[in-house]
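Every protein chain but one is kept in place in this view of the complex.
This part shows subunit A:
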Amino acid sequence: MAEAVSAKTPSLSEQYHLENEVKQVKEDPSDENTSEETPDDITLKTAPADFRFPTTNQTRHCFTRYIEYHRCVAAKGDDAPECDKFAKFYRSLCPSEWVDRWNEQRENGTFPGPL
């Protein structure tokens, strides 16, 4: 589970590079990342804006994606690659507590949706 307190908050002098000369402040603060693998590997993609749900309230959007995934799995089998994208969508949109609760309800047979 997530820890509540982190030791990673940079101190103020680190954050503002106060020990360095003022001109170095303008440097791109990515020095600590040069040794990592290229960050560009993570392509930023997420559930697209769905025109069926144009308003601020996206509750139904999350619910619909979850149901679409499970219907897809019911129709095509557990490992069908077409269902993967629905899975990604509902995981992006729905809080994990909701997903856990719905999974439990599905197992108990009490899920209130048209699976």
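Observations
Assume contacts are C-beta pairs under 8 Å (C-beta built on N, C-alpha and C of every residue); 3 or more make two chains touch, one makes a residue touch a chain; residues count from 1.
By our rule, contacts and distances are computed from a predicted model.
With the options "Cytochrome c oxidase subunit 2", "Cell division cycle protein 27 homolog", "Hemoglobin beta embryonic-2" or "GTP binding protein 3, mitochondrial" in hand, the undepicted chain maps to the protein name "Cytochrome c oxidase subunit 2" (source: UniProt).
In the full complex, subunit A contacts the hidden chain through residues 2-6, 8-9, 11-13, 16, 18-19, 22, 25, 28-30, 33, 36, 39-42, 44-49, 54-59, 61-62, 88, 91-97, 99-100, 103.
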